[in-house]
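This is the structure I want to talk about, given as structure tokens.
Apart from one protein chain that is not included, each protein chain of the complex appears where it belongs.
Labels run A and B following the written order; every chain starts at residue 1.
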Amino acid sequence: MVQLASGTQFGAHWVRVLALVLGLWTLVGTTQAAALKIGLAAEVTTVDPHFFNTGPNNAFLHHVFDSLVDVDADGRLISGLAESWVAVDATTWEFRLRKGVKFHDGSELSAEDVLFSLARPAQLTNSPGSYTSYTKPIVASQAVDRYTVRLRTATPYGPLPLDLSSIFIVSKKAVEKTGTEQFNAGPAAIGTGPFRLVAFHKGERIELARHEAYWGVRPEWDTVHFRVLASDAPRLSALLAGDVDLIEAVPTADLARLKTNPRVSVTTRTTWRTLFWHLDQFRDRSPYVTDLAGKPLDRNPLKDVRVRRAISKAINRQALVERSLEGRAVAASNINAPGIFGYNSEIAVEAYDPAGAKKLLAEAGYPEGFGLTLHGPNNRYINDAQVVQTVAQLLNRVGIRAKVETLPLSVYFGKARASEYSMALLGWGSLASDFTLRSIVGTPDADRGWGTWNWGRYSNPAVDALVQSALESVSPEQREDFARQAAKLALDDVAVIPSHHQLASWGLRKGLKYDGRVDEFTYAHEVRSVK
Amino acid sequence: MPFFILRRCLQAVNVLVVMSLLVFAGVYAIGSPLDLLVDPQATTEDLARAAAALGLDQPVWVQYGRFLSRALGGDLGDSFIHGSPAIGLILARLPATLELAVVAMLIAVGLGVPLGLWAGLHPDTVGGRTIMAGSIVGFSLPTFWVGLMLIMVFSVQLGWLPAGGRGPTTELFGLPLSVLSVEGWRHLILPATNLALFKLALIIRLTRSGTREALQQDYVRFARAKGLSTGRVVGVHVLKNILIPVVTVVGMEFGSLVAFSVVTESIFAWPGMGKLLLDSITQLDRPVVLAYLLLIVLLYIVINLVVDLVYALLDPRVGRGGSGR
Partner (left out) sequence: MSAADQAAVMRDHPLRRWIRAYADSRLALAGLGLLVLIVAAAIAAPWLAPQNPYDLMQLDMLDGRLPPGSVSGDGELRYLLGTDAQGRDMLSAILYGLRISVVVGVAATLLALLVGMTLGLVAGYFGGRFDALLMRVVDIQLAFPSILTAMILLALFGQGIDKIIIALVASQWAYYARTTRSVAMVEADKAYIEAARLLGLSTLRIVFRHLLPNCLPPLMVVAALQVAAAIALEATLSFLGLGLPVTEPSLGLLIANGFQYLYSGRYWISLFPGLALLLTLLALNLVADQLRDVLNPRLRKS
């Protein structure tokens, strides 16, 4: 680690020399600055890194700011501004900062900036989407010296490093007396990230320039321009016309056509976003379960694990991902994506088995099936309305008279979280399966933040206990083992029905290379040019 | 005249208050934006905190009261999603929408008046009939479908024009405009044409019937009998007769152009305020929806007032005490 630190310092020095040379070149006008233009699929709403916690915001903020702990393209934790961390005891974590890290204004990062940044989310009381859930476990913090920070939690808490990968470190000096507006305007937007902010035009475009004193790998690009192109068609045509060099979220319908275009290339990879079905398992009469004539059924078949298993068997996941999703997903067995912390590879994808499904339904006392309405959003996930319709088609084949209702997300989530549905589709992206399990299948307890998205209110004390053990393990190996056991237990019970993992895609001008990231983020500093 | 204006302004305030009440109640009933805004891991405590931060923990009438008192000071609230003043967000998008609507209106008037005149002067010729048949088709074309077909033909098949977006803009007096560059026009022309079609049909019909009516007036017949050239008859008497209805339509329909740009903007990904409205509705961004609607109502009222004043200038007979519509 020490070697690494001196290495970067050396690198930083080199960079400065290089910058000087480059600067001279530019003055003479003999070289063209390397510029990268990126078409974003969703709006970046703010430059304040502690104001509004959304995926598109975080993806952008990673260009300007760093966190103590970083996440690699596969979702594993790597060192960020902290070169190492260790649990000193069960409730105390120590983070050792990189030395010589420079902010965009030239000042050096110190433990004071870190403490300030960790405390700031809680002070932004008008935040519409707060970052406090990541900082809340910390009950005390202390700067041991300029480069060492100690954080205490009330109870043993293993995921703290992961939580801290979501907290951006800002310059205390630049931010202390300012607000969100000053970030958007520029003066407060002082980070340690690979790029510094040049201009932010909300909803339209963002301009960045390379941070020449960046501590990490030097990005290839002198300037980066983000353009917000939320609609599919213009984003694609901007790429084809050469207005941008790279776009995220290539429209599904155009993937095939794009792959044959010699001027562009497409990168796809599996992401963390996993879709699954919640099933009502707490009511004796479920609101959208009927008999074959459409009258409410006086018992809830979804409480029977055989019926849940039958539904799972009735879903032809292979056909679903190939047809409805046009190859932009892979069939799922877990509720976290492969490679994510706690993914259990021992669980197999449920095979398509309509005969088996019918048999199970008969065993459970529904040889003729029953009526059921499936709910899903229509503007959230890849081809979501089609996925819901296709699953309904498939359920009809085993005798379950399935109907469909899809709604805009704004209405859907509200009703789904109030558990108003019988069978409903949810997509989830997380970097740790114990987190996912706590939210999705943990016994609902709003005060503790358990089961907050457990729409079907599945409840199993054994699963809860395993998840709890995982969260309390400060040893990563131990923690992952507990998480895998919990996932197996819950899915053997068909607590939810995993459907598929979404793929993300990026379209690039020929001559560029981007490997993609499991968190779907588009990082300009990870884009390379190739010969 | 001052009394007339004053009375109209009082009416306007009434309408705005009623509108705000209705819309507030309406948007309030849709649902809570909290589920969309708050972090998935949030606990009850976090939810309560966020609700308090946005003022959502208060009963609806308290929220409305707060809104109204602040609105009087020109503050229509902060967007839940963006965290900045809703009115600012909308005004930032206003130039794009206005530019689109103005260009569409110019297309509609620029083509509609000459075509309508010609059809009115030559009602029984093939040309006149074709123009009229065309205007009926224009009335019947579903705007959004025409938008798709324009994209299919000019962008996908022929590849002549971009499929959407606004392209580069040039600043003029601080306003970003597309009309000042060729590239800007290439982006503007399809959506503007799309938006103009319906109004074009309307103006053709209006101009035609106005022309025909004028030609039957005694003074026009007399002027013609006296041997005045057709050009002069049309230029002086006919044009004067059709000016009032055309001005009315341009005024009245301008508001609806702005409203219908919601559709065109969403097809062509035009970064205007219609698109903002749609996004805000799906995200339940209440303050933005509210501010948008109030702004539209205000725009309507102002336009109506202006139309009435222009009316009065064009035709002294139009009563100033009447309702003026």
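Basically, a residue touches a chain if its C-beta (ideal position, glycine included) is under 8 Å from a C-beta of that chain, and two chains touch if they have at least 3 such contacts.
Nothing here was measured: the structure is a model prediction, and the numbers come from that model.
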Contact list for the unshown chain, restricted to visible chains: A, B
Option touching the unshown chain, where B:Val262, B:Val288 or B:Val307 are the choices: B:Val262
Sort through A:Thr155, A:Asn379 or A:Ser475 and give me the one touching the missing partner chain. A:Asn379
From the list B:Met152, B:Leu172, B:Val236 or B:Leu313, pick the residue that touches the absent chain. B:Met152
Any idea which of B:Met19, B:Leu121, B:Val179 or B:Val310 touches the chain not displayed? B:Met19
Hey, which chain A residues sit against the chain that's not shown? 232-233, 236, 251-254, 256-257, 319, 323-324, 378-379, 383, 385-386, 388-390, 392-393, 396, 402-408, 411
For chain B, the residues touching the chain missing from this view: 14-15, 18-19, 23, 26-27, 29-30, 133, 136-137, 139-145, 148-149, 151-152, 156, 163, 209, 216, 255-256, 259-260, 262-263, 266-267, 278, 281, 289, 293, 296-297, 300-301, 304
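Convention: only the chains that are shown with their structure count from here on.
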Chain centre separation in whole Å, for chain B relative to chain A (CA means): 40
Quick one: in the complex, what on chain A touches chain B? 45-46, 51-53, 125-133, 180-181, 184, 202-204, 229-231, 233-234, 236-238, 241, 379, 408-411, 413-414, 417, 428, 435, 439, 446-449, 452-453
If you look only at chain B, which of its residues touch chain A in the complex? 30-33, 35-47, 49-50, 52-54, 78, 80-84, 89, 92-93, 151, 155, 162-165, 266, 268-269, 271, 276, 281-284
